[in-house]
Structures are given as structure tokens and as C-alpha cells.
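Note that this complex is displayed minus one protein chain, with the remaining chains in position.
In order of appearance the chains are A, B and C, and numbering begins at 1 in each one.
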Amino acid sequence: MQTKLPLAFLLFISISLVTFGQSRKRINIPDIPGYRTLKCDFHMHTVFSDGTVWPTIRITEAWQEGLDAIAITDHIEYRPHSKDINADHNRSFDIAEPLAKNKNIILVKGAEITRSMPPGHLNALFIRNANLLERDDVFEAIKEARDQGAFLIWNHPGWKAQQPENTLWWEEHTQLLQKDMLHGIEVFNYNEHYPEAIDWARDKNLTVFANTDIHEPIGMAYDVVSGHRPMTLVFSRSRTEGGIKEALFSKRTVAWFNNTLVGKANLLEPLFFASIKISSPAVKVRVGETKRIEIENLSDVNYELELAQPGVGFDAPENITLKPHRITSLEISGNSEQVAEMGELKVFYKVKNMMVSSTDNLVVTFAFPNK
Amino acid sequence: MQTKLPLAFLLFISISLVTFGQSRKRINIPDIPGYRTLKCDFHMHTVFSDGTVWPTIRITEAWQEGLDAIAITDHIEYRPHSKDINADHNRSFDIAEPLAKNKNIILVKGAEITRSMPPGHLNALFIRNANLLERDDVFEAIKEARDQGAFLIWNHPGWKAQQPENTLWWEEHTQLLQKDMLHGIEVFNYNEHYPEAIDWARDKNLTVFANTDIHEPIGMAYDVVSGHRPMTLVFSRSRTEGGIKEALFSKRTVAWFNNTLVGKANLLEPLFFASIKISSPAVKVRVGETKRIEIENLSDVNYELELAQPGVGFDAPENITLKPHRITSLEISGNSEQVAEMGELKVFYKVKNMMVSSTDNLVVTFAFPNK
Amino acid sequence: MQTKLPLAFLLFISISLVTFGQSRKRINIPDIPGYRTLKCDFHMHTVFSDGTVWPTIRITEAWQEGLDAIAITDHIEYRPHSKDINADHNRSFDIAEPLAKNKNIILVKGAEITRSMPPGHLNALFIRNANLLERDDVFEAIKEARDQGAFLIWNHPGWKAQQPENTLWWEEHTQLLQKDMLHGIEVFNYNEHYPEAIDWARDKNLTVFANTDIHEPIGMAYDVVSGHRPMTLVFSRSRTEGGIKEALFSKRTVAWFNNTLVGKANLLEPLFFASIKISSPAVKVRVGETKRIEIENLSDVNYELELAQPGVGFDAPENITLKPHRITSLEISGNSEQVAEMGELKVFYKVKNMMVSSTDNLVVTFAFPNK
Partner (left out) sequence: MQTKLPLAFLLFISISLVTFGQSRKRINIPDIPGYRTLKCDFHMHTVFSDGTVWPTIRITEAWQEGLDAIAITDHIEYRPHSKDINADHNRSFDIAEPLAKNKNIILVKGAEITRSMPPGHLNALFIRNANLLERDDVFEAIKEARDQGAFLIWNHPGWKAQQPENTLWWEEHTQLLQKDMLHGIEVFNYNEHYPEAIDWARDKNLTVFANTDIHEPIGMAYDVVSGHRPMTLVFSRSRTEGGIKEALFSKRTVAWFNNTLVGKANLLEPLFFASIKISSPAVKVRVGETKRIEIENLSDVNYELELAQPGVGFDAPENITLKPHRITSLEISGNSEQVAEMGELKVFYKVKNMMVSSTDNLVVTFAFPNK
């Protein structure tokens, strides 16, 4: 006999039968000319080192949050769950890989070489066999990784547990650099940031990273529903592991966390302009007149602009916030007769949340035809 | 040398240095006269059976979400991670217990006896040794649990994988009931609900439960930031394990999920009235006049009321929603001279989100002095 | 002397200097082949009748919320603020018009003819002079509007104040229809809905509307930050007043409120398919195999689908929710050898939140190549 479900009860329940997380978010960060912008996180742990989740969870999290690629980087030297868990260093990758393929997430094979400072902790990405990194001598371990073709990142260089007073660059890092055993550096890790690392990246030509180093479920550390985890934007020729590897070695990354984007001007600038759409930029401003331009921000970034220098013959707002997925008005007012002679009105804005060094912002130029 | 951190960089980052989850929510569901209202979830898994988190995560989740008590109930018979994880059936409890003590979460020792239907899956709570539940015969396993003093719950009785067509009560459940081997039943499990179970609970005197049966990190299944997981409200004489055990055996629970509360009228009614505060309930309504009463809902529940019968001599609104943590106006208008003679205005509302059976709602009475 | 602003104070304040509402939202409802989808609200009031805002506020609200067009429709016959406000019936339009031009909002000139039932309240859109609608006889007023070229809408046909028992169609409405003095009907008004009106629209060939009839500031009635006001989607050949007028007379509208879309199947169907993007729809499903298709919902609508009939040779999920701006997996599993012979897998889903009549949903067909 078919039991009829009572309506009164169903009415109040039926709305949320579908569980919360069973869909994938889209991260709205645009591609730039010539490259796809891949959203990546290259530093995370599982129960196979000192993390607290099964490896498949890292794939599910990445899929739900809209990432393109991740690396699981369990510690080689630190495995506190070994009383209960017996497995070699490749096991977390092997468990996660089938789900990664099913979900179309690029899973980069990695491991974290975990030593005291110097040189501290280093992530090795694109390795073939993590077990071979288990060496007494840290330089032997790093060399093994390099010989497997690894891309090597200095993790959390300013971590207080290892650099309590100052964030220093050590002689050992110079050696690693010279021997092709250091290629990138984290400027964001978990909830920390390292201003010194931004300048080292620029001066020593290192690839910048924003990684989570997440040990717990991701939702415990970040609001991934309305926000984003820290992530490394990789400007890649294709959505493939090979494309990512080429892009990392070619330094084409931007580190993104908490609405701040750190990287080179030649990447940040196209990223900014690909994020916005200007409606009818041509104006005809005369003295005493105000014209309104609409700028739509198509991205998830909240761009905060500050006027970098006054316009010639016109006023533009001191501050503009281009809120994500909204259209903002920019009003230009002619303040002298001179404005009539300008064929083009150039406005220079500092993008306060885009950093090209620890102290300098990207400056962008809007040029509005004025005829 | 002290490296001065550059201000420009700090300015944009400093806001969110504190990570997302490091605090505990308060669940606003009031105590009722004579009892504390404990927020509990008695069904969940870890990597030690087929879950995907380390046992300590279940404690951290419970602490963050404001729960008072949980039970980890790993399957006895189903342990798909056994290739990598070697441990006995008590291990997940033993790993979680120290953190539970530190965080002041009551951790009830439990296990899930996991068999085909009948009798399906049963949770055994308050057991002493989970290893002894590993028996060939399911009734032997349940008897062992009972002999350890366990409280036994029939889990997800309408789970389609075991009851694809109808949700049936089997002869075996009658036997368990007669032998004191069945004490409670889930009316909510994960994102499912079982109307039949509400009526069985009433007719056969079973304790009702809303449990998560969570396998993954909790934030993947529920919006625990702005909402709540399913939970069992236990009306206990004290915030202790002993108090909970007494309350469960005494049937003093309400199952709460998705803003619906299921239980006996003698628990739901005091819970409703403890949730609200009526400002100056005394009115003096005369024909043609309207008086306004303010009702504050101090709880996290969104109460939806529907007029159950018309007032004598006055009009009251057909529908009122008492939004959580807000004050709602209730307007009473005299519609006949008769109202002047009423010393008290009685208004009867059906609480649409409080169910005493699969078809019947709690009806509450407001009595406003009218002098 | 320049007073230096103290840093300590600035640090905590600087974040929100930009006020809340100074940007325009984008409503993500796609265009359909051949037409632009304009977001419109054709019923609202100002202080010049019984509303509580200045006419310019209606423009600012529309701009902020992303609307394309509105009509201010102050009552001709009901002006409770006339003790303080002296102005003719064209005044609210005249005050709002310059801001509408500046903000690029299409402002349709309108008025509400406000009489007892029958025929109740009617909106006249695209009128030239509202003062001429001030007539003793309601039919004279409606005729005057029609002679000005107006489009005429029966407002809130089921409003309890005028139709307390039933929502009836009166002889007078038949007369208006025959004399070209009635063209459209509201199926949504404020927070009400009129199922009867949906069927009348279909049977009598009336244009459907969802309007707010807003009197207060819009944010007092609707959550316009994370949600949307009721609105009429107009499928227009251009974003012009003329385009809208042609579309209304041609019945090309869909009424949208509270995630429900009401209209004709030949408009709802292209709207649904323009809202979604299917990644690599070609599958190769064999018996015992499961293939995953990703469906991205690019719109602000939460589409709720229910399987309308079983597939031949394969299983598809009973229910799917396509959440706005998220990617949802659809899994197809072969359940008989027959599936191998199907060159195309057809799946039929009822769209539960798209209504073609008061009882019937739109049914959509997905056809996945199977080779």
C-alpha cells in the first residue's frame, strides 16, 4: 500500500531537500589577452600528514569553489597520524586522483619538504615520486625534487614560528636560487601576508603565490559561500597541467587574497581592464558641464580607485569603488575652458587593492574621447 | 634590524587576519520550565568508518556551531578505509575525547549497527565498548548494546536505499521494542524527513531525533554560518551526559530541522512561549478601535502562525510571522459591541512549523486582558 | 596649518566611506533570440498621490536595482496629501523625467484610474496628459486614456478589499475588452498573486504583468540587495519606449516574482534555454555506466526541475535545482542495453517555477547526443 505523504508536513520541508554544497560556484576573474586565468591553490594537507580530511575532500572543495587546479602537499617529515594510518607519501595523491579526473580538477602531484629555518618549508610541485624526497639532508631532498622536474616554492617565509623577529632572506635561499632549486614564494599563506616576499619576488624574479596551507575543512577557515579562499591566479596557455607548469616557470601568476591582488603590472593591468566594461566612453565635456560614464565591474573583485593626479581642464572623483557585478557612475566635470581643446580626457587612478610592490599600487589610465 | 611593514600593504589586509571559524555561535533556543534545552546531534561519521574527517573535526564543528553534545557513531560493519587505517571500533571516540573535554562538549560514545532491512541501521548510544558490537547476528549485536546500557535508535527509517517503495514498520521492530532494544527513531536524517516516523513515535512511545548522519565536513552539507544543522533538542535536568541519558529514556526531545520542530505538545508549547516576549499584553479594545501588541521572538526559529478560529467580538490577523530576533506587531480590532464585555481576549493560532503528528500542528492560545 | 588626520581613527573608518546605494545592480535575465529582455515595473506611487516618496526616488531606485523602464502611476481620484501638495496630475512625471533621462531609465507616462469594482483600478500607460483622465464617469476616463493611445491594465484583480470572496471577471471587463479599453492584467501585485488572472490572460489574450504598486520606499517592501522586486519582463525589439509599447500590445511579457515566472511557453522556453549553458552535452552512456554533464545557470533565477517522464534505457535524477550563477551536475546512468542504441538521450523536465497556466508548468527537453 502506498503511504500518502501528508501535505502539511511536506509544505514546510520541501524547500531545502537539495543539500547545500552540491553545485559548483563560478569564480568571476576574467581571462587576459593570450591566456586563460586559472584559479589554483598549491598548498594543502590531508589526514595523510597532519591534516584532518580525507584526500577526496580536497577535490570536492575545489570543485564546489570553482577552482581549476590544486596540489595536495602533505608533509614528508611530519605525520602525526601514523599510529593509525599506514601509507607511503604518494597515497594521498593516489586516493584523490580518480575523483579529480571525474570532476575535471587538475590535481598537481606535490609534497612539502618540512625543515627548520633556513631554508624552512618548501613545496615541490609536479613531482613523480614523493617517497624519494624522504632524505636526511634537506638539500638532498630539494635536489631530488628538482631532478624530478619540480617547481619549488618557499612557503610562508614570514611565519612567526620560524622567523619570530624579522622576515629574513637567508644565504641558503640565495644558494637554492642559484642552483635552480627555488622558483616561487608565497606572499599569502592561510591568513598571513608577507610584504617582504612581494619585493623579493620582484627583485629576484620569483613566481608569487597565494595558497591556503589548509589543514582543516576549508569552510572552517574561510567563508567560501560568499567569499573566496586565497588563491594563485595562473595565466596559462591552456587548462592543462602542462600549461600550468609552463606558466609557473614563466612567472605568470597573481596572488589573490582578501580582495588584494599582488603581481607584476603587466599582468595586473590587463586583468583590471578585462574586469570592467565602459559604456559609451566618448564624452563631450565643456566647462561647467558634467558627463556621466558607466563602468561595469564584471568580476568578483571590489576595485578601489584613488585619483593619482588631477585632470587637465576637468574634475574627476577623488575616490571610486567599482563594486563587483555592479555598475558605477563616473562623473567628469569641465572646470576650465581648456577642456574643450582636449581631444581625449585622460584620468589616472591608483588601484588601491592591486600591489606591484609592498608599497606601490598599480596605476591605470582611462582615456575618454572628448569630441 | 627591524623591518618596518609598509603601511600601504597593511591597510588593505589588516581587516581579516582573524580566521573565519575561531569562535562559537550561540544557538538561541530557550530553556523551558524545569529543563535546560540541550542542542545535540547523535549520528555522525569519521574516517574510521566511511566518513571523510578526522574525529577531532566533529568536536570543533560542534563547538563552533554551539552544540552541547554529539555522538560519533562510526559503522561497525562498514569500514572502506581499512586498507590505510588500522584501528579498533573505540578509536574515533578515544581520539576525539580530549578535545571534547577541552571544549566542554559532551561526547556520547556510540556506534552504528549497520544491517540490511529489517531492522536496518541502528545507533547505539552510551555504550562502553564498541568492539563487542561486532557480531554476526544483528540481534546479538543489539542485545550486547542494550546490555551495555545503550539507548537504541532506528536510523533513517524511510531511507530509499532500504525502503524504496514505502516506509514500513517491520515485525522485527515490534520485537526489538518488546525486548527493550529500541527506544528512539529518527524523523529527520541528513536532508530527509519521515512523516510516518512522527506518528510511530507518538503511537509506540519512541523518542524523536533529528540527526545529521554527516560523513563529510559539516559545512559541505549545511549553511552553518547563517543557518543550523538538523539537531535534537534534549530537555535535560542538567548539562551532563547523565542528564541527556535520562532525558532520552524519558522521551523529552524535539526534532528540529529546516525551521520545523517535531515533538509532543507538552514540550513544544512551553518552547514556543519561552521563545517570545509580549510587551504590555493588556489591551482595552472597543468596537471600531484597534490596539497594537508587540511580540518579540527571542529565538532563532521563524514562527509562522495561522489563525485557528475567529475571535469573539474582535478581528486578529489571519497570518503572522514572528521572525527570529525581531519584534512583530499584532493588531486587534473590535468588530462588535460584544468586545467590551470580554474581560480577556483569547486568540488561537496554529503554529505551522510545529508538528505534533505528521498532519497536526501545535495550537497556541494568547490571552490578552481587556480592561 | 594642515591638520594631520590621526591614523588610529582613520584605520577603522576608511573602509566604508562610499555609501551603500551609489551603484547599479545588473539583473541577470538573458535576452532571447530576436528580442531584448527589458526589466520593467509599471505601477508605483509618489507623494503626489498616496505614496510617501518624491518622484525622483522612483528613478534612483530603478537605476540602483537595474531596471530598464518604469511608469509612475499616481491615482487620479485619490490624493490624500492635497492639503500640503498643490500640483496637477502631470507633475510627478515632470519632476522625475530629467533624472530619468540622466540615468537612462525609460520613464513611461502613466496614471491609475481608481474606482470601485467593477471595473476596479486600471493603469493607463503611454498617456499624453493625465489631467484629462479626471472624469466623473469611469468609462469616459478609460476612453480618454485609450484615445490618447494608452495601454490599459486591470490592476490587482483579486485584491481582497474589492473582491473579498472570490476573484471574479465582471461583465464590465468583457465590455472594456471588446472596446479595446483593456489590454493587460496583473498576475502579481505587491506581495499578492492571482492564479485566476493567469488563466484569463491566456484565454482572453491579455498581456501579463508583475508590478509592485509600491507606495513606500522600495527597500521597505522587498530585499532589493540580495533579491528583486516583482517585475514585468518585456521582450522588446529595442531598449526604447516605442519598443516597449509595441511589445506590450503584442503580448510579449513574462511576470516574475519570488522566483516564479508566469507567461506563454513560447517565451518561457527560450528564456530558460538562454539562461543555461551545457558543457559538452555529448555523452556516451552504456548500461551500468554513469556520465556527468555540467549545466551552468547564468541567470538570477533558481530553476527547480522535476523529471516529467522516465528516460528510455537510462536513469536521470528525479529532481535537480539549477542554482543561480552556479554549475550543477546532471548524472545519466544506463539502466538497460537499449541505451547503446539511442543516438540521442532525451530527458524531459517540468520547470516547477515556470507556469504557463495556473496549474501547468513549462516542460523542457534536453537532448544529449549519445555516440
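In the analysis below, a contact is a pair of C-beta atoms (placed from the backbone, for glycine too) under 8 Å apart; a residue touches a chain by one contact, two chains touch by 3 or more.
Quick caveat: nothing in here was measured; it's all calculated off a predicted structure.
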Filtering C:P118, C:P195, C:P281 or C:P317 for touch with the omitted chain leaves C:P195
Only one of C:N28, C:N104, C:Q148 or C:T167 touches the unshown chain, namely C:T167
Residue list for subunit B contacting the dropped chain reads 17-18, 22-26, 66, 102, 292, 294, 296, 319, 321, 323, 325-329
Contacts from subunit C to the absent chain lie at residues 1-3, 5-6, 8-13, 15-21, 47, 51-54, 56-57, 60-61, 64, 81, 84-87, 91, 95, 166-167, 190-193, 195-196, 198, 216-223, 225, 257-260, 352-353, 355, 358-361
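Criterion: only the chains that are shown with their structure count from here on.
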For the copies subunit A and subunit C, the interface residues, called same if over half of the numbers are used by both and different if under half, are same
Residue numbers in subunit C touching two or more further chains are none
